[in-house]
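Missing here is one protein chain; the remaining ones are kept as they sit in the complex.
Labels for the chains are A, B and C, by order of writing; each one numbers its residues from 1.
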Amino acid sequence: MLVVMQEGASEAHIQKVIDRLTEDGFDVHRSTGVIHTVLGGVGGPEDFDTAVFEVMDGVKEVHRIISPYKLASRAFRPQGTIVRVRDVDIGGKKVVVMAGPCSVESRDQIERAADIVANGGAQVIRGGAFKPRSSPYSFQGLGEEGLKLMREAADRRHLLVISEVMDSTQIPLLSAYADILQVGARNMQNFNLLRELGKIRKPVLLKRGISATIEELLLSAEYILSGGNYDVILCERGIRTFETYTRNTMDVSAIPVVKKLSHLPMVADPSHGTGRRDQVPPMARAAVAAGADGLLMEVHHDPDHALSDGAQSLKPDQYSELMDQLRMIAPAVGRTI
Amino acid sequence: MLVVMQEGASEAHIQKVIDRLTEDGFDVHRSTGVIHTVLGGVGGPEDFDTAVFEVMDGVKEVHRIISPYKLASRAFRPQGTIVRVRDVDIGGKKVVVMAGPCSVESRDQIERAADIVANGGAQVIRGGAFKPRSSPYSFQGLGEEGLKLMREAADRRHLLVISEVMDSTQIPLLSAYADILQVGARNMQNFNLLRELGKIRKPVLLKRGISATIEELLLSAEYILSGGNYDVILCERGIRTFETYTRNTMDVSAIPVVKKLSHLPMVADPSHGTGRRDQVPPMARAAVAAGADGLLMEVHHDPDHALSDGAQSLKPDQYSELMDQLRMIAPAVGRTI
Amino acid sequence: MLVVMQEGASEAHIQKVIDRLTEDGFDVHRSTGVIHTVLGGVGGPEDFDTAVFEVMDGVKEVHRIISPYKLASRAFRPQGTIVRVRDVDIGGKKVVVMAGPCSVESRDQIERAADIVANGGAQVIRGGAFKPRSSPYSFQGLGEEGLKLMREAADRRHLLVISEVMDSTQIPLLSAYADILQVGARNMQNFNLLRELGKIRKPVLLKRGISATIEELLLSAEYILSGGNYDVILCERGIRTFETYTRNTMDVSAIPVVKKLSHLPMVADPSHGTGRRDQVPPMARAAVAAGADGLLMEVHHDPDHALSDGAQSLKPDQYSELMDQLRMIAPAVGRTI
Partner (left out) sequence: MLVVMQEGASEAHIQKVIDRLTEDGFDVHRSTGVIHTVLGGVGGPEDFDTAVFEVMDGVKEVHRIISPYKLASRAFRPQGTIVRVRDVDIGGKKVVVMAGPCSVESRDQIERAADIVANGGAQVIRGGAFKPRSSPYSFQGLGEEGLKLMREAADRRHLLVISEVMDSTQIPLLSAYADILQVGARNMQNFNLLRELGKIRKPVLLKRGISATIEELLLSAEYILSGGNYDVILCERGIRTFETYTRNTMDVSAIPVVKKLSHLPMVADPSHGTGRRDQVPPMARAAVAAGADGLLMEVHHDPDHALSDGAQSLKPDQYSELMDQLRMIAPAVGRTI
């Protein structure tokens, strides 16, 4: 930790900061510059709160130089991580596509979806079983029955299954049916849930919250990793900005930044990232061109009558046209699809 | 709902929107302007997704004219709501002050805090019993023992107790000890929790999420109200902006806006709103001057050694000086403190 | 314009709004719904301020249904605009690359840059002649001498020249040397400058301000178009969000949105959009994949010793490697490069 004292900070104020650093277990290195005195604290506790120093008299600013995350940092595994799920590698040479409806609605619907998804060349089918909605009167999902239907549809076509886990009590149920457990943007900082997911041995796809910094995303990943579950996949799905034309602003630039800061695979969800079907193909292409390890997309055989998220679900022909485009882009970044 | 068609939208596109509105149960009123055709949909379902129309061919924009919240709107109770908790009115003439440490740490600490809080003139003591932290190694709270200690300290001084509920399983325990249950900013859209809180008969203080719009805050309140629990208090505690000097930007302007749009009491938390002790007094004064019904603040007898949030906790003398200032400001807005 | 009255708005309030609409020259259509009365105003002045109605008693919300921009809207020219500059088409099948140093520094530097730029396959060389900097002691640009050097370097290699115009007094000078005049992000709402640029017959590249909505960008374009200059090219170069790892967040999603809302060509500047050399290639690729009509990028023969913006300038080999990748991506969107 580096504590920069204000110009003209008194010796008494400097001493008080040194005392506090020492009290907290830091070795202190003092460097007296022309204008500012800088105090370096080495070897203290990992989870100290820098704000405590920021409000001390005479302090100008405080920098935590050791990243608050470790297991999630690129330095921990410079060569990058490949999360292997059955016979699918996420983070490897092949860009992995996960597609399917927002919610599982019926056997017929998920079977049709699975056909479209598999024919287009995706490796994973997605679909929600639990849909807590802003209105208590909206469709709430099929629950376990939905998971069962999706599992069967997937198995018939050699697809993997990804589905969202809403709280820690659902982990056993989801683990029984899904190959990858998805944590939604609103739960990115649900630390109880993250801690429990750290204890299981199922891959977890962790979505970035709509106002989460990249550092916060990596800190949440650290929570899972620190429990011993190393199979974490990160996902960009749109941040909140001042722009109102799209629901969210899909932050494509987060993809190369995360790839630089972390060894974990990073995928993108252009459906939630834009909220509009017509914006999904350009943003899916952009994500692959920027280096994403995969895509998570909503596809429905009849989006106009989807029970949820119809506006952002691709129609079957849009999806297959997009897959063709992606196959042309992937080689530009040394990938296949 | 109003659907504005694009300039030059074809009759076929217009008809398709009319058909879809009708299919969804709306009566349709068509108004053909010089440039744009506008379709008004009346009487359809309450929870339709406007995005479905936004992506239809020929549609320029869609406006939902009926607020998605009703019970939370000012029109529902134009005179405003007073939440009565034992003998304390929140939303009445008196500005209610809730103060105390971030976490209950020990009997000695909470007793000292209660002394300071009560002597300064607050009506409610605050303190956390469960502290899920970003690091799994940090202080996690005293749990039920902490609630017990705080309840005793409160009762001895005729104070009410407010404490945070982290998930729905904690509701019975919190209800046994606290007079007001607090929902943190990260849980503002935890709909499971909100639904359960709608079923109890304890006042709930609902904090605005750091990137939540005011409409989203009111929608979350609606979730609780719609369950039959009308004792909801709203709380501004800082939003995320591009400014980095403070952790959050406390949005004082949300106070008069919420008071205009909703009948619910609105309080402010300048401790989390700023994250820095030195910024708490000016923002507390601003909140009262802007019409807040109450304040939620962190006070600690020795903030430098608090186990959590020390940097944003007021020292005892700062707190009592601030209370004196607030007593001078309140009459300017027709209130007392 | 649509004025939605509040639930239970009094007849007197409704009448007052009708009177005001009539006074302003609107024909008024009244529609009385179950809950809300909606007043449609047709045919009034184009530049009325909707806020005047928003603050009237009984008004819930106001929607301006006619876009405040017309000449910039897609409806004005559905087939899209190609800006032809000498023998280069911007907005056509070929993705146009404009590259070069941040500032013209010397004859030697701009000649080397022109070599790199031309060899890589760009059509346009960029370079600043006037550099107002945050510090008055920094390099301020070579002025006319710089323009002369860049023009000569360009002509020798059959390149076009783009350079930034800082205020309206510089228009004649810039017009004498450059083929395209660039308006920087900070000047996006400098209406005096925009008005003067509307009077000339030189193509203008207009950059989006870092906190400008897409509608505001199109309104600024409208200013130039309404003066009679139809050769306007738009440019995304990063917006300000809460994320701090990159200086700006390059909003790739603005590209397809602008292409949908407007007929004007849209290019992207990943150098300013990210501020970091290592982030330029992925974001350049993403922009082309998302449908950008061109790229504006900083390239320097020795970025470590550039007099300005060295950190975001590509090295020669990075630039040529990137151009190769872009050539692979362009066909996926039906383009060449």
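Convention: a contact is a pair of C-beta atoms (placed from the backbone, for glycine too) under 8 Å apart; a residue touches a chain by one contact, two chains touch by 3 or more.
These numbers come from a predicted model, not from an experiment.
> Which residue, A:R20, A:R126, A:R240 or A:K259, contacts the hidden chain when the whole complex is considered?
Final answer for the missing-chain contact: A:R240.
> Touch as defined at the start, partner being the missing chain; which of C:H263, C:R276 or C:H301 qualifies?
Touches the omitted chain: C:R276.
> Going by the contact rule already stated, which one of B:V204, B:I255 or B:L295 would touch the omitted chain in the full complex?
Among B:V204, B:I255 or B:L295, only B:I255 touches the chain that is not shown.
> Spell out, residue by residue, where the missing chain touches subunit C.
These residues touch the chain not displayed: 20, 46-47, 49, 51-52, 54-55, 68, 132-138, 166-167, 186, 189-192, 195, 210-211, 219, 223, 226, 240, 247, 275-278, 304, 308-312.
> Could you pull out which residues of subunit B are in touch with the chain that's been left out?
These residues of subunit B touch the chain that is not shown: 211, 213-215, 239, 241-246, 249-257, 260-261, 273-274, 278-279, 282-283, 285-291, 325-326, 328-329, 331-333.
> Mind listing the subunit A residues that contact the chain we can't see here?
Listed in rising order, the touching residues are 2, 4, 6-8, 29, 31, 33-36, 38, 40, 42-43, 60-61, 63, 65-67, 73, 75, 240-242, 244.
We take it that only the chains that are shown with their structure count from here on.
> By count of C-beta pairs in contact, what is the leading chain pair?
A-C
> Point out which chain occupies the most central position, where each centre is the mean of Cα atoms.
A
> Would you mind pulling out the distance in Å between where the CA atoms of subunit A average out and where those of subunit C do?
Once rounded, the distance between the two centres reads 31 Å.
> Could you state the distance in Å from the CA-based centre of subunit B to that of subunit C?
Centre-to-centre distance between subunit B and subunit C: 39 Å.
> Quick check on subunit A: which residues sit in contact with 2+ other chains?
211, 278 - these are the residues of subunit A that touch more than one other chain.
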